[in-house]
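A short write-up of the structure that comes next.
Heads up, one of the protein chains got dropped from this complex, but the rest are sitting where they should.
First chain written, first letter: the chains are A, B and C, and each begins at residue 1.
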């Protein structure tokens, strides 16, 4: 195809597209969170990223603790099982270890910013946020939010959010076909908007399926090959979060992560063992064990039926 | 349920909710066009409506010719099979027979106006339309479009569309369950936005299905009972347009309509015969004949499988 | 016991047949208690686009824990949930976890201490700003400590009745929105008649004036005798809540110390 979508391994994808100092949108909203990507970024020693992500979770916490992130735009960041603190995030913000620059939007404003960016429009009215800290506090995006007077009601000041249009985004999806048509099964949060907003889109997918399966659920399509730079097939790429139709979140792993990373030393040991201590995501999964992964599986045949 | 959604017959629905002089959004975009509703409005002699519809089609042409519409906001109006002229619309606009007030938006601006109305926001940036006739010509909505200076780029003037938030909308959907959860199978055009934008929503549906069918395709849900005032079950309610999953458009009927309504006298005879000459949509369908309708059926079991 | 009462009291606010926007954390348990104890039927809308109308077997750890997708009637996106439903005013109630809340009902879920040098960094807004901007908001908290109830929060994540000195209506928040109640382990606070600050209108049995005075960082009681006492829940209700908490615990919920079994 003219647009040149190609299949790559995850290490190849990360080394070709994600460079130190880059700005990177990471898909997922506490589901389809691509931990496999974060691990690979850390393994490749990439640093100084500007990361944009709606819901931080373990993916961003890990990247912060590993020193991969310089600037971060999020709407919230936690370990949602428990919930337990995201320790690396807390150490970075409370103690500057390591230092990050943090910028925040409410999830609604974040969504509207992606909507504007995805639609090719310069800004979008959004949630009234006057008086909130989110409106008032600005760091590396001093013009993230503003107000305009409504041309239809001069008495009314409307909060608007500037378009968010990241140069590069990486998203976990459920499945693709050979042409790169990508689907998420179930709720999509801001995924469609974010994929449109990103100038270039990378995908990691659970599997390649026959195009007949894609065509039986065309309403689940979130991207097509011509929008996509590259695809990596990475089973359990969203572990330990949910990939609907394939597996559910590993609750225990969320706690294990929180406990292991509660101290800086623990964090280092965790990364040495679980991230740098393995060659790739396959080895990471092998250590978890087939039985553990099988226990998470939720595959339902209705998603694959093409009758 | 507290919100009081109820099942009504189509004649009851129209007589309770659609009064002369009302403002009515009509759903459908050359598919799911509820001709059954237009027929019932004409049978009940309702007049002076302000109708808002994205794509006019036979539904609006019929309402114009029958004198039911005083004001009309559309993005286009034609008989898309052929295509052939929408004769009643042309007579109204070219010769004032009967007179209507016509206001227009491009389909994109129309969609953005519904997006703003549906989101509860006062306006939305939209397609740049400066210099177009659509931007310049205004009739009964003098402030349909405006420009604002971007707060993020003072050199840039941005075209914005005022929120469209009709008080009442009537939409054809594929199916509902007993609780009023409504689904459209396949593409949705502006339906989700329009349903959100309308203050009160009425539905006509092909059939009531078990909630298990609904739950097997939750991504196809366009409304739930608490958003809906009333539902009428009207098989072939979108005839002669497509209702995806149930039937496809009757191409010949589109031409028959165009030929029958090419003159004012023909139009009157058509309405007397096909609309006022039958008691209800069931009788209209019976005259078409079961064989003709069966020939349009496209029901595929995959939409009903709950495996 | 006070945690169970808090869940029960909050659950009682959910209107039969209503549409309820449910925030993360305790609000998800409140919704379950409303179904199990009060038999309420209502629609739960979540910010990720999930819409649920019945109880799932397991307690989901967050709205993005899709073990409850079998109870879903719609799987949409965040724009649909946050704006086409909540922003458009379709929700009867929005239930929000309130880690720190002030006299005006402003909620801070971002930081303890100054924003740029916080003593404790919390999760941040997510959709909490939207719940407070567009919703009739029921705030719930399991906190008993005075530090959770300052006169003024250090960071307004979710706008309350008065934000930065201005009434919320003056700031562009839609009319009819804002906090309608704050359920705490001590009892229920409501906006006063002028809708400017939260006052205790109902207390749980055994809660004393001193305890209230020591907890809230503002004069949260007018006349003590005007504060109603919420009837103690019966054994059946408590047993159902206990069962719910056992399910939550088995899915790794961190429960308040009083109920950690």
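Following the convention adopted for this analysis, a contact is a pair of C-beta atoms (placed from the backbone, for glycine too) under 8 Å apart; a residue touches a chain by one contact, two chains touch by 3 or more.
As the structure is a computational prediction, the values presented were derived from the model and not from experiment.
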Exercise. Going by the touch rule at the top, give the shown chains the omitted chain contacts.
Key: A, B
Quiz item: Pick from B:45, B:82, B:99 or B:295: which residue touches the chain that isn't shown?
Solution: B:82
Quiz item: In the full complex, which of A:66, A:105 or A:214 touches the chain missing from this view?
Solution: A:214
Exercise. Have a look at B:158, B:271 or B:285 and name the one touching the chain we're not showing.
Key: B:158
Quiz item: Looking at B:141, B:208, B:233 or B:255, which residue reaches the missing chain?
Solution: B:255
Quiz item: Out of A:179, A:256 or A:280, which touches the unshown chain?
Solution: A:179
Practice problem: Kindly note down the residues of subunit B that lie in touch with the hidden chain. | Solution: 29-31, 54-55, 74-78, 80-84, 86, 89-90, 93-94, 104-109, 111-112, 115, 127-134, 137, 156-159, 186-193, 241-242, 244, 248-249, 251-252, 254-255, 298
Quiz item: List the subunit A residues touching the unshown chain?
Solution: 1-3, 118-121, 179, 181, 192-193, 196-197, 211, 214-215, 218-219, 221, 224, 226-227
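Here is the rule we go by: only the chains that are shown with their structure count from here on.
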Exercise. Determine the centre-to-centre distance between subunit B and subunit C, using the mean Cα coordinates as centres, and give it in whole Å.
Key: 40
Quiz item: If you average the CA atoms of subunit A and of subunit B, how many Å lie between those two points?
Solution: 38
Quiz prompt | Touching two or more other chains - residue numbers and ranges from subunit B | solution = 121, 218-219
Quiz item: What parts of subunit C, by residue number, touch at least two of the other chains?
Solution: 69, 72, 75-76, 79, 83, 87, 134, 174
